[in-house]
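Structure first, then comments.
Every protein chain but one is kept in place in this view of the complex.
Just so it is clear, A, B and C label the chains in written order, and each chain counts residues from 1 on its own.
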Amino acid sequence: MKKGLKIVTIGGGSSYTPELIEGFIKRHHELPIRELWLVDIEAGREKLEIVGAMAKRMVKAAGIDCDIHLTLNRREALADADFVTTQFRVGLLEARIKDETIPISHGMIGQETNGAGGMFKAFRTIPVVLGIVEDMKELCPDAWLINFTNPAGMVTEAVLQYGKWEKVIGLCNVPIISSKNEAAVLEKNEEELFFKFAGINHLHWHKIYDRDGKELTKQAIEKLYGPDAEPEKMVENIKSMRFLYEQILQLGMLPCPYHRYYYMTDSMLEEEVEAVNGEGTRGQVVKRLEESLFELYKDPNLNYKPKELEKRGGAYYSDAACEVINSVYNNKGTHMVVNTQNRGAISDLPYNSAIEVTSIITAHGAEPVHFGAFPSAQKGLLQVMKAMEELTIEAAVTGDYATALQAFTLNPLVTSGDIAKVVLDEMLEAHKEHLPQFHK
Amino acid sequence: MKKGLKIVTIGGGSSYTPELIEGFIKRHHELPIRELWLVDIEAGREKLEIVGAMAKRMVKAAGIDCDIHLTLNRREALADADFVTTQFRVGLLEARIKDETIPISHGMIGQETNGAGGMFKAFRTIPVVLGIVEDMKELCPDAWLINFTNPAGMVTEAVLQYGKWEKVIGLCNVPIISSKNEAAVLEKNEEELFFKFAGINHLHWHKIYDRDGKELTKQAIEKLYGPDAEPEKMVENIKSMRFLYEQILQLGMLPCPYHRYYYMTDSMLEEEVEAVNGEGTRGQVVKRLEESLFELYKDPNLNYKPKELEKRGGAYYSDAACEVINSVYNNKGTHMVVNTQNRGAISDLPYNSAIEVTSIITAHGAEPVHFGAFPSAQKGLLQVMKAMEELTIEAAVTGDYATALQAFTLNPLVTSGDIAKVVLDEMLEAHKEHLPQFHK
Amino acid sequence: MKKGLKIVTIGGGSSYTPELIEGFIKRHHELPIRELWLVDIEAGREKLEIVGAMAKRMVKAAGIDCDIHLTLNRREALADADFVTTQFRVGLLEARIKDETIPISHGMIGQETNGAGGMFKAFRTIPVVLGIVEDMKELCPDAWLINFTNPAGMVTEAVLQYGKWEKVIGLCNVPIISSKNEAAVLEKNEEELFFKFAGINHLHWHKIYDRDGKELTKQAIEKLYGPDAEPEKMVENIKSMRFLYEQILQLGMLPCPYHRYYYMTDSMLEEEVEAVNGEGTRGQVVKRLEESLFELYKDPNLNYKPKELEKRGGAYYSDAACEVINSVYNNKGTHMVVNTQNRGAISDLPYNSAIEVTSIITAHGAEPVHFGAFPSAQKGLLQVMKAMEELTIEAAVTGDYATALQAFTLNPLVTSGDIAKVVLDEMLEAHKEHLPQFHK
Partner (left out) sequence: MKKGLKIVTIGGGSSYTPELIEGFIKRHHELPIRELWLVDIEAGREKLEIVGAMAKRMVKAAGIDCDIHLTLNRREALADADFVTTQFRVGLLEARIKDETIPISHGMIGQETNGAGGMFKAFRTIPVVLGIVEDMKELCPDAWLINFTNPAGMVTEAVLQYGKWEKVIGLCNVPIISSKNEAAVLEKNEEELFFKFAGINHLHWHKIYDRDGKELTKQAIEKLYGPDAEPEKMVENIKSMRFLYEQILQLGMLPCPYHRYYYMTDSMLEEEVEAVNGEGTRGQVVKRLEESLFELYKDPNLNYKPKELEKRGGAYYSDAACEVINSVYNNKGTHMVVNTQNRGAISDLPYNSAIEVTSIITAHGAEPVHFGAFPSAQKGLLQVMKAMEELTIEAAVTGDYATALQAFTLNPLVTSGDIAKVVLDEMLEAHKEHLPQFHK
């Protein structure tokens, strides 16, 4: 890898970009970026210009020698790239809002990456990512693809299995947030704990060990979900973190926040219905947040990441991407939780699946820390979700209606039967513009 | 095996017993039964006496030399038995009705062997079966256990894994009925078709081949579930057989009738709610049927299986048990679909699981015809259901509340969250008398 | 399949052909063969004419309406065939004799299908079989390939994995001979025993059950290999059947005769060296036998299979081929031991491997009776041999020298190191004419 990196960010007009820029600035002493290309599509031109201008201000303020390029020409950007990061949203927040509201209107969970909504996000995103991979094969065959576009697990699996591209690492901020939070409630220094995560994106479990080798998982469960859990020790969104204590104890592992959709389906749905009737879905809230963020970004004096970005929800996401790039470039051996190929690390899942797992990040990629087999409770949910992902990815690639219906049927958050077909049909119609493969 | 068999039927007072007797009579030329012991408990004494008297009349009318013993003393009966069949219902039909009505009252599927109801049937039944196995180890260690007590798959797995008893074959009439029905719609002779079943009890799929090696699966799907499916070609209960045609086509295999609960959850629930508000649940209907059957059985002139028994729903069940016994005794090599240990026959399930699979029935037991791996749509459902079964069996044996809650959470027919706990608690209370392991 | 079958036999000039003809004649009432095409190559023209003329006499004497065609044009013969059987020997017996003598001259086992010799037979045969498969795809895409060309297991695996042809059944006479022999020493009727075979071609183990379900494996071991084993109860070649009794007992299963090469390597080698210095290798003996057989076949009055053919060693081979064809054509469900795809039937081997296993032969192919996992002693040998086969097949297809060397190294009958390379080089040179893929 030549010194002086070329980094390309697809979806460069995203509101997250300032965190990415901040992350690169913070690491500049060890991560010498020569060029950063922010790529977007015509529909994102305005946002790209706003956030791009701000990125340039940030770099300038930091006194760093790095060229920032803004372009709508993806192929021009990809030529000879060293790292390609993806953070785009096909159909923008409008599409997310449909993913949320249509299922809810039929009494089902409507969510960005879970249930029917998550599957439609995969349908829209996977073909675009596979197109990027095809370009990369031609234009930057030695580059790493660092994906943090959701659904990050299915995207990684599609890149590996259908794209036949091995240099990919998928990223999510959930394990980072959980680790920070749990270190806090355990009153420990995060660095001295060993977090062992395994599962799939947005559906993983983990254990915690302290510096004496003592497992602290049960203590963390007690502190976070036990009868005497003190609300102030929990994360911002307290309500959403509620679980049935005895269930989490039986797992013997810490759940991820998204498990609430599968373990507390009833109250999660109730909350969603309330939101729709109140402040709106998360997508609607985020849309308002984004608008005000871009208003801030327009300020020609703003040359640092504004605090307001944290409310956006993707905290640590872009920073994690910077850290992965840094670890690969400098062969740091950092322990991070990433999406990578299973190859037997989790015995309960197919060999070629993408999993999310604690890994050592090296210059030759992610080396998973081995996990093995899960107990029945975890295993069953994991396996049905992975089979659902396989069908979703296949449907995303082929546009086959029956395969999509089958994926809907397996998804625990979709009610099976005629209603599943009704929701599927309504969403296929609503997202028609971004799903050419289903409308051949 | 000495000539002149001793057969013991636990739950001998069942309304099915006349079919069993008829099955033995029909096979008497090759299956020389010396003694048949009908065993029941105190609560079933009256039914045992009625059906026992009728059994004696049937045997006498057939002119067969076979002693029929009626007893409430299980251990006396088991001594030196050659075959033990089980067909009992812990808690009688009253318990089944609770299994049906409580979940329905909370908006969930309430069913004898599926959803919350099926799990509670397992909780009540498994400890009793394991007790029988303990007696058998002592009193008839060479006998075969032929189980057709539901849930037949979980009972078989419990006997294998917790009872450590290998001479067990679990039975269900569903594959028999499906095969007969499909041969009919294909206008073929059942004997010349090869039916290849694999899965677990009440959740299996199958393929059909004709005598020229041509696969007829798709034709059968078309005839049964296609757009032009003629109602008169379907089974008695037409409505219940409805599936989404494109979904079944995508499977590439024929579903079992119970798949409706998982593939058509919405309309199945609707139907159940209607039934509760109308003629009652299936258990309530069956209870009335049973009462009138026992009235018939009391007729001192009735010495054959009355036609009315067929409406009872368990058609072919007892006959299948007779055929398994016959095949084992005479090493016939009959192809039957039974519950037996997986040992890799279905790649997607654990090695030690019980599966339901087309097998060759020999004197040394069931030899499964090998199956291999399922496509994603079948695999996902099968794996989550097996994990749910593992937890259910474990909870049945240990009485552990959290394990039961975990099984509830995995079950696709139970809504997860607080409501699952409410249903679990209500059912634990309702069945308290038959669940000592949960009320220690 | 149209009535009136067209059968094509590649290697039709083989001395086995009369047994094949006899087998077809014997089954003519249920197997209506319209045309039988005997195909050979220029080098086999004379033998084809002799044996072809005799085949015509046999059919005529039997009064059967079946056209026998002799041809050197394989493609003409394959057009619209229903079954294709293969029984050819690339390089004729001269090649076999090299396979035997070269390894022996270096102090290693030299054998037709085992050790270095067997690997070279695979190197020569697999490309020819794959060529036949290519022709079949074009000329008779619905035909079954019944292979009894050795090494039958590797050929079947190559057809499945490299030829991508699923309608293949591989055959061997060893299980047939073992079953007959063991029924005899057990003084039982073969039909009433259940033989459960599993493993790979020429390296399988089996268990025996009687009609009461009692396992007789140990009794058969005792009778055949026990301290009081009576020589007259053993097969023709007594000496060769010697095993270490305690070893076979520990297996808990009956070995196949070829296990002697792996379990009694020292005495087998000694015997081979003696043979070389005496009557010659088996190939040399067979060559003399074949010559005298063809002298017999020339007799224009001979119109039946002469008794002398039995000494040839391939007894039951061709008859088994006829029986497989009969079972497929008539969907008989016969239990036979054949080579087919594993798909998990033997847990210790890869999913896509060819295995040799007791199967039900139906019109849609071989349905393996499930086996599961082997104990350590069987497992270790089976796994190293399968890996050796994988490398051998790959080397046969690619002609890669290092892959061949790796296969030599894994083979337990080849001494590793410089000597392996010496033998490999000498054999590559000796068989140069038939190994174009290694001499590009």
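Here are a few things to note about the model shown:
Basically, contacts are C-beta pairs under 8 Å (C-beta built on N, C-alpha and C of every residue); 3 or more make two chains touch, one makes a residue touch a chain.
Everything numeric here is computed off the predicted structure, so don't read it as measured data.
Note that the undisplayed chain, when the full complex is considered, contacts A, C.
Residue C:416 is the one among C:105, C:292 or C:416 that touches the chain not shown. Here one chain is not drawn; of A:27, A:89 or A:196, the residue touching it is A:196. Across the entire complex, the residue among C:42, C:228 or C:266 in touch with the chain not shown is C:266. Screening A:292, A:331 or A:398 for touch with the missing chain picks out A:331. Against the chain not shown here, chain A presents residues 1, 192, 194, 196, 209-215, 328, 330-331, 333, 335, 343-347, 351, 360, 362-365, 367-373. Although one chain is hidden here, its contacts on chain C can still be listed: residues 244, 246-247, 249-251, 262-268, 376-377, 379-381, 383-388, 390-391, 394, 400-403, 405-406, 409-410, 412, 415-421.
Convention: only the chains that are shown with their structure count from here on.
Path length between chain B and chain C in the chain contact graph, taken as the least number of steps between touching chains: 1.
Of all chains, the one whose Cα centroid sits at the greatest distance from that of chain C is A. Note on chain placement: the centre of chain A and the centre of chain B lie 45 Å apart, centres being C-alpha means.
Centroids built from CA atoms put chain C at 55 Å from chain A.
In chain B, there is no position where the chain touches two or more neighbouring chains simultaneously.
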